[in-house]
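Here the complex is missing a single protein chain, while all its other protein chains stay put.
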Amino acid sequence: MRPMKAIRQRYEIRFSGSGGQGLITAAVIFAEAAGVYDGKFVCQTQSYGPEARGGRSKAEVVLSDSPIDYPKALNLDLLLAMNQVACDAYFFDLNASGLLIVDSTLVEQYPTSRIIPIPFTGIARDELGREMVANMIALGAVGHLCHRVTLENLEKALLNRVPKGTEKLNQEAFRRGVEEAEKCNLQDLPRSILTETDEV
Amino acid sequence: MTIPAQAIRHKYLRHNKKFPHVWCPGCGNGIVMAALLRAIYRMELSKDEIVLASGIGCSSRMPTYTDFNTLHTTHGRALTFATGLKLAKPSLNVVTIMGDGDATAIGGNHFIHAARRNLNLTAIIVNNSIYGMTGGQYSPTTPFGSKSTTSLYGHIEHDFSIAELAVTAGASFVARATVYHAALMDKLIEQAMRKRGFAVVEVISNCHVQYGRRNKLGGAVEMLKTYRDNAVTVKKAEKLSAEELAGKITIGVLTDREMPISTEEYKKVRQRANEAEGEL
Partner (left out) sequence: MISDLENKRLLLQGNEAVAYGALAAGCRFFAGYPITPATEISELLAAELPKVGGTFAQMEDEIASMGAIIGASLAGVKSMTATSGPGFSLMQENLGYACVAEVPCVIVNVMRGGPSTGLPTCPSQGDVQMARWGTHGDHPIIVLATSSVEDSFSITVKAFNLSEQFRVPVIILSDEVVAHTRECVQLPELKRIRIVDRIRPSVPPDWYKPYEGDNRGVPHMAAFGDGYRHHVTGLIHDEHGFPTQKENEVLHFQNRLTQKITRGFPEIMMTRNFMLEDAEVAVIAYGSVARSAYKAVEDARKQGTKAGLLQLITLFPFCRSQVTPVLEQCRAVLVPEMNMGQISREVQRVNQGKSIVVKHNRIDGNFITPQELYTQLVKL
């Protein structure tokens, strides 16, 4: 069993990329797993409307062990960027000890050395034959790396939410994402030069 | 069937409540109301199951005088209230009464969509070619060239033909009568009320006070005579050319067709929804 971290305060995740990459779906699944199955307090929001279609798209999940007042992200703990535009736009919303996970198939310029690049789209296209499941690979990686959701429940929520007949493909993608994430050692990531308490 | 006029008055009018009525002497609205009551009498409907709903205008005062469930709504919206009533309680027999401006100007959108939606409703539209209650402004059925208080120098727009509009919009039953043809009118209203589907009866009526006077059409009697002289039956009209039909009023049943009605279809929706629920 993976060690689960307590969420004393808020823990904020943003799934970002372009419209059509399935980021809202990923966020909703995450929120359902953490909220309904794990029993945490969650707030899930998204950018909505024309912006979400084609352009920059973001969906957020705020997690907490106590009721959540402000529903949107204030200071990200984890940012998933599925393209360059989103990475550039949202990187500075991430706190200094937060995790940046990028789709290295589509993000070429990294804004920091503290980064976890995984070629989600590449894996989806080349190994699974369907580019559209990149979001589920990413969901697996986010789920594993954030340590704030049980993976069993995340998978369960995923199987509940995806269209009938696509369960197997999505499950495979999800597990592939977890597998990729397992290769990363968070301890090896560069750290902020100041300690967490020094950061304002 | 002989119609006992006094018995009908006693049975259906709220005679102890709000008479005298607001209509001018000679107004066609009384003829329409009488025809409606005769139709209801013949159909032997219970007063409790009938809703008479109206919009705003002279003819829309009719529900006030009749002893049914009566609903005097906002201008042009009678059909929207009626739609809610009928969908929520399909057992009600809902009749709407509207004027030409009410039904086809401010309520024009509701009218065509009610026809398209095809609920089991009856819409009686009293068409007197003018806004009477507000003092004689032109309406969507005021003929080209006519005078009104807002077209003092002759009307420059073209008029709607309400019955034909209803046919095109998809009503199940459409008929037209004039207030001169009172006996025909109450038969048409009865047919409309018996029809399963959206049924429209357009009644050409006289507003000698606001419309006739300004256009030198004479008083009530003269206007009714004009209706008599200009009316042609649907059958006869079929044989006439467009030129010959100019200025004529086609009376009778214009359309009578069978189409699925939405309250019945909604029952199937409920069934399908529950089946879908079962599959989950």
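For reference, chains read A and B in written order, and residue numbers begin at 1 within each chain.
Throughout what follows, a contact is a pair of C-beta atoms (placed from the backbone, for glycine too) under 8 Å apart; a residue touches a chain by one contact, two chains touch by 3 or more.
Fair warning: this is a prediction, and the values are worked out from it, not measured in the lab.
Colleague: Taking the complete complex into account, which shown chains does the hidden chain touch?
Modeller: Counted over the whole complex, the chain not pictured touches A, B.
Colleague: Consider the whole complex, including the chain that is not shown, and state which of A:S18, A:Q46 or A:N135 touches that chain.
Modeller: Reading the full complex, the residue touching the unseen chain is A:Q46.
Colleague: Identify the residue among B:D48, B:E157, B:E244 or B:E258 that touches the chain left out of the display.
Modeller: B:D48
Colleague: Can you say which of B:T80, B:S139 or B:T178 touches the chain missing from this structure?
Modeller: Selected residue, touching the omitted chain: B:T80.
Colleague: Touching the missing chain, which residues of chain A?
Modeller: Spelled out for chain A, the touching residues are 28, 31-32, 35-36, 39, 41-46, 48-51, 68-72, 74.
Colleague: Hey, which chain B residues sit against the chain that's not shown?
Modeller: 17-18, 47-49, 51, 53, 63-64, 67-74, 77, 79-89, 91-92, 109-110, 113, 266, 269-270, 272-274, 277
By our rule, only the chains that are shown with their structure count from here on.
Colleague: On a C-alpha centroid basis, what's the spacing between chain A and chain B, in Å?
Modeller: Averaging C-alpha atoms per chain gives centres 62 Å apart.
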